[in-house]
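Note that one protein chain of the assembly has been removed; the remaining protein chains are unaltered in position.
Let's look at chain A:
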Amino acid sequence: MIELIKGGLILVGAIFMFLAALGLVRMPDLLTRMHATTKAATLGATLIMLAVALHFGEVAVVARAFGVILFIMMTAPVAAHVIGRAGYFVGSRLWSGTVKDELRPNYDPLTHELKSGLETQENAKRHPRDTDPD
């Protein structure tokens, strides 16, 4: 029984890693590629480490396996975020099927200032004061 569970975990983990690699090749632009690689690979590595923990069943190995899972889960999204952000601001083109982009109008490429887009709503609500310049 436990052999079956271990085998299943490793198989599913390997499939997810394969899908991550396939996604890296197939996806149309940088950001969607980051989606495919980081998350599927994280889940794949997690499942394989769970299988390792089940196989050995010793406290030292199980603790290390969970340590590996924890650190992969902590670092993978940071790497994805940094690569995606750098690619976006350097100007890598988004896929033609992208439906909307709420970041571009709020970003000023000269000053590198990124507005939240909430300022204009607040300015519209603000009542004019006597001290305002005309």
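Some points to look at:
By our rule, a residue touches a chain if its C-beta (ideal position, glycine included) is under 8 Å from a C-beta of that chain, and two chains touch if they have at least 3 such contacts; residues count from 1.
Keep this in mind: contacts and distances are computed from a predicted model.
For the chain of the complex excluded from view, the name given in UniProt is "Multisubunit sodium/proton antiporter, MrpE subunit (TC 2.A.63.1)" [choices: "Spermidine/putrescine ABC transporter permease", "Multisubunit sodium/proton antiporter, MrpE subunit (TC 2.A.63.1)", "Stage V sporulation protein R" or "Peptidase"]. For the options A:19, A:54 or A:68, the residue in contact with the chain missing from this view is A:19. One chain of the complex is left out; on chain A, the residues touching it are 16, 19, 22-23, 26-29, 31-32, 34-36, 38-40, 42-43, 59, 73-74, 76-78, 80-81, 84-85, 88-89, 94-95, 97-104, 106, 113-118.
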